[in-house]
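What follows is one structure encoded as structure tokens, with my remarks underneath.
One chain of protein is taken out of this complex; the other chains stay put.
Per-chain residue numbering starts at 1, and chain names A and B are given in the order in which the chains are listed.
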Amino acid sequence: MLGFRLSAEKPPQAHRVTDVVINRFEHVYEVDPALMTEHVHQQAIPNWEFNRIVENRWEHLAWMHDHFAESVLSGEGLLAEVEAEG
Amino acid sequence: MATVALLDGVVDELTAICGPDHVFTGRSAVFNRARVPAPFPVHRWEEHIPSAVVLPTSAEQVSEVVKLANRHGIPVVPRAGATGLTDGAVPLRHGIVVDIKLMNQILELDHENRTVTVGPGINMLKLNEELRKHGYIYPDDPASYPCSLVGGRIGTSGWSLIGARYGHTRDLVISFEMVLPTGEIIRVGDGGGPTVRKSSSGYQLKHLFMGHQGTLGIVTEATLELVKRPEAEFSMFFSYGSYMDAWRATGELARSGVATLAGVVLFDEEKIRYLRRDDEAYIPQPESVKAVIACAAYGNADEVRVGAKRLLRIGKASGGAYLGDEISQGDWASRHDRYATPQHGRTRDGQVALMSWHCEDAAIPYPQLPAVREKWHAIADSLRERFDMFDDWGIFAYTNGAFKPWGDYLTEIDIGIWEMKWDDESWAAWVDAKRELARVSIEHGGSISACHGACRAGEVDLVPTELGGGFEVMKTIKRALDPNNIMNPSKYLLGQAYEEE
Partner (left out) sequence: MAETTASDQRTNGAQTAGTQETNGAVQALIEEWRDVAYNCFSSGHKFCREVCPVMQVTRDERHTPTAFHANVVAMEKGHLSIEDVAEDYVHCTMCGACELRCPNSLFTGDFYRFRQRTIDVVKAMRALAVQSGVHQKNWKRWAELTNRWGNEPVLGWTKETSANKVRAWAVGLNIPTGGETILFADCEAAFYRPSVPRSVAQLLTAAGVKFGLMNQQWCCGGPMWETGYVDIAHAMAEHNMLDWRKTNTKRIVCLDPHDYITIVENYPALDPNFDEFEIVLAVDLIAEKIREGKLKLTTPVRRTVTYHDPCRLNKRMGVWKAPREILRAIPGLTFVDVDHVTQWSYCSGAGSNLGVEKPELTAEISRRRMAKAGELDGVDTLVSACPWSERPLTEQGEAQGIEVFDIFELVAEAAGFEV
């Protein structure tokens, strides 16, 4: 489906990750909704908007790297070199 | 509840100086220039509103406003980005707020001398978007990098996340133009022309006019260092099984002598526990992860590469576990705008409550970090036990020296405060705790503030203790330069400078 359909915007089933964290989308964590029942309440955020925030975050971080330097060196790559060198 | 009226005719005079579009006295104009992100007594908001706000566009206008204030005896409070974590820009005695945000132009790019001259209202990120076109960066990089302004950086003598490599604000600002408390316009630097980096002529006035929190005048122009834009960035995060292991490794990294090293950050156990609440980098970490070190390097690609390998070897040999590129790169990139968000707050029963952020920012000598850490957490715990509106968000320690990252550390305990709950009792308890946090810093050979300024309620009481005879010199200077006590009066206890002997 290309466009917006209301019924496709409901959050998927939650799975527990820790005592205080759940997840609904792969690799994206959320607070246990039970922690937002007294002093502040969660908003109804449709899936398209939820995913937009997640994507915006990664886009922003990538932009920040690019803003500060021409390139980013990989620690994993350099660590492999260090280990190979003994 | 009324706004505080100025003398008849003063608004007309201000208008004649700054123009009709740049003078405001309306209620929303003054209520929205009373506070900054530092803990603020919301229940006493109107005590801090100015009487008028001006947005000048030139040093001459600033000077005329200051002269007018002297004639009428009206306090003047400078305001730049209003992103400070101490309350330098918060009026204590109403008066005129001089808001310099319209003075945000790039005035001169000097390729020969490698300097850029700007108005004080410019933001570093916006400046760097322009400098990038020429292959430069101005590397003053606080956690408020995308929103704080050059004028405020000078007023607080700010600290930069990558200062271990490139220096902090005082090192990066070469010279600047100041309107003194009596309205004269002078230029201060090390000495000599505006682009001279090192001079021995006369007193070193540049340092005097940095970090004065608006008590000694208003910056109207600044000449800044231009640095070659880094070819490469490297960041690494290592986890440790205990705070003490991580503390030892932090010292080794900081003393490594790697020239491209831009900073080392130590996260304590409470900080990791706190980050497990909501930070995607820490939620999946095993329980064995108790402390974390972050490290970053910038510079030419070949040099960063060699330095990075040395840092990785130290991390590994010190018992650390590399947390992977995604966390190392992602978490580091988020540090350029790492102000706390209110949702981090939790009441004692674990419910989310929207909390403001207090960031203690002491400078603590390396050997004292473990002891200070324990005492600070005890103070925070005691607050939380008594009032279910405070929350301990853990401790960071960042290498504090410019160019030489060993020695002392910018050490922050982050404390969440549920500001909707303020009343006189909780505010008083907070101010007491704030004073105790500062006392611990001083007792351990440190300084109350590495970067924000030490004029927040509570801590400010101990500034004379920290500075000793130096505080007497401060008062003498204040009285000499500001005979009518116009500039940000009562800030930094400097009202004492005018009390009868």
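Odds and ends about this structure:
As a working rule, a residue touches a chain if its C-beta (ideal position, glycine included) is under 8 Å from a C-beta of that chain, and two chains touch if they have at least 3 such contacts.
All figures in this text were calculated on a predicted structure; none of them were measured in a lab.
Of the listed positions B:H72, B:K126, B:R187 or B:R255, the one in contact with the omitted chain in the full complex is B:K126.
Within the complete assembly, residues 1-3, 11-12, 14-15, 20-21, 23-29, 31-33, 35-37, 40, 42, 45-46, 55, 81-83, 99, 101-102, 104, 121, 123, 125-126, 129, 144, 146-147, 278, 280, 334, 337, 339-344, 352, 354-357, 419-420 of chain B touch the chain that is not shown.
Touching the omitted chain from chain A are residues 1-7, 28-31, 33, 36, 40-43, 45, 48, 50-57, 59-60, 62-63.
Operating definition for what follows: only the chains that are shown with their structure count from here on.
If each chain is reduced to the centroid of its CA atoms, chain A and chain B end up 29 Å from each other. Of all residues in chain B, those touching chain A in their complex are 125, 128-129, 132, 137, 141, 229-236, 276-278, 280, 283-284, 298, 301, 304-305, 308-309, 312-313, 316, 322, 324-325, 328-330, 333-334, 336, 343, 346-347, 350-354. Only residues 17-18, 20-21, 27-29, 31, 35-40, 58, 60-62, 64-65, 67-76, 78-79, 81-82 of chain A touch chain B when the two sit together in their complex.
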